[in-house]
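Below is one structure, written out as structure tokens; comments come after it.
Every protein chain but one is kept in place in this view of the complex.
Note that the chains take the letters A and B in the order they are written out, and that residue 1 is the start of every chain.
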Amino acid sequence: MKKLITIAVTLTAMLLAMPGTSLASPQQDLKNFRQYFEKRFPDTPFKDFANGALAKGIGTPDMISQWQDMMQFPPFDFALAKGKKLFNTPFPNGKTYASCFKNGGIDIRQYYPYIDNKTGQVHTLESDINACRVKNGLKPLGWKKGDIADISAYMASTSDGQPLQVKTPTTPAELAAYQHGKAFFYAKRGQLNMACADCHMVHAGQWIRAEILSPAIGQPTGFPTYRAKWGALGTLQRRFAGCNNNIRAKPFKAQSTQYKDLEYFLTYMSNGEPVNAPAYRK
Amino acid sequence: MPSNTIRIRAQVKGGTTDVKSLIKHPMETGLRKNKAGKPIPAHFIEQVTAELNGKQVMLANWSIGISKNPFLSFKVMGGKVGDTLKLSWVDNKGESDSIETKLS
Partner (left out) sequence: MNNTRRVFLKGSLTASALGVAAGAGLLTPSSVLAATWPKGAFERKDLKEAMKMIDGSSSAESGHVTLRAPDIAENGAVVPVTMSSDLDNVVSLTLFAKDNPYPLNSNYVFSNGGMPYASSRIKLSKTMEVMAVARTSDGKLYSTKKQVKVTIGGCGG
């Protein structure tokens, strides 16, 4: 019995010390999260985490040089130009996307996602793009790829280099979405029984077959991202679904509460990392 | 001359013109099948040519082994700011496009 109590006490102590237990405040979580990765990757400058597995001190020189070759003239160049054109094309009522956003939609990516405290809903850049369309009498776009990714990528490109600065959760609605997203990140799921944190914290930087697992910190900065595998731009939530498929979990729908809250948590945890969307990945 | 399929950057540095371009093209091999099991016909760029001030400097003969949305970079000795560089492609279906740009 005494032994059991000791274990329980030890476990509680461990939980308290672990990043990502629900006992800490968001600020404390953020601090722990950063420290975890900074300690884990001492050769990686903080802002380089925005480059994921290709960051200095993580990717191999062979990987990094291929990526740099691709970035000489990235294959998303056409999609980005299309996104800009779509963004600037007036709706039938004469208004444009710019009318729905602060600062005309320019240089705002770093503030996403945010919470509407009235509804408690997380707003992502993509959800605001579609809300803008609906407000102006148009049908919403598909969530994961195509026009929405192109428009979102163009908007994000106007924030190039800006550090992510998601508002620290303080209101009940913000804290609820934050805790929900955090729980998702650390929860095991799927037939492989793995959490986001298993690959992207515990095993970050390690090989899984021919891949290096990217650290969770900085992951959202490059989205929408052009993946060679997709041959096109895709949104962060498209990637979430892909990850969930990989661990044989049933993916949630893009812009579901689950994925929105996860995006909110993950982006807050990446605060300070520079926006570099659209990024290129293999 | 604008182009919907070619994006190009041509810069003079230390007496050498450095050209980088990206072409929008499916580069379909003809070896793949669609979901219904029918072969997807080959559709790929056969030749790319570059002219500096009207003189051919490079001719590329390509195959189905070049990636989708091809990238091409090449260099030309000489060239000065304001010179005209023309890049053209033609594919196996006879479709083609070209772009002209001034060296910068």
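Everything that follows uses one rule, which is that contacts are C-beta pairs under 8 Å (C-beta built on N, C-alpha and C of every residue); 3 or more make two chains touch, one makes a residue touch a chain.
Here the structure is a predicted model, which means the values were calculated and not measured.
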Residue among A:Gln28, A:Ser65 or A:Gln206 touching the omitted chain: A:Ser65
Of A:Pro75, A:Pro113 or A:Gly181, the one touching the omitted chain in the full complex: A:Pro75
Contact footprint on chain B, counting only the chain that is left out: 16, 29, 31, 46-47, 49-52, 54-68, 70-79, 88
Touching residues (missing chain, whole complex) on chain A: 60, 62-63, 65-67, 69-70, 75, 208-211, 227-229, 239, 241-243, 245-246, 282
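Keep this in mind: only the chains that are shown with their structure count from here on.
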CA centroid of chain A to CA centroid of chain B, Å: 35
In the complex, chain B residues that touch chain A: 7, 9, 20-22, 24, 68-69, 71, 73
For the chain A and chain B complex, residues of the former touching the latter: 72-73, 75, 77-78, 81, 231
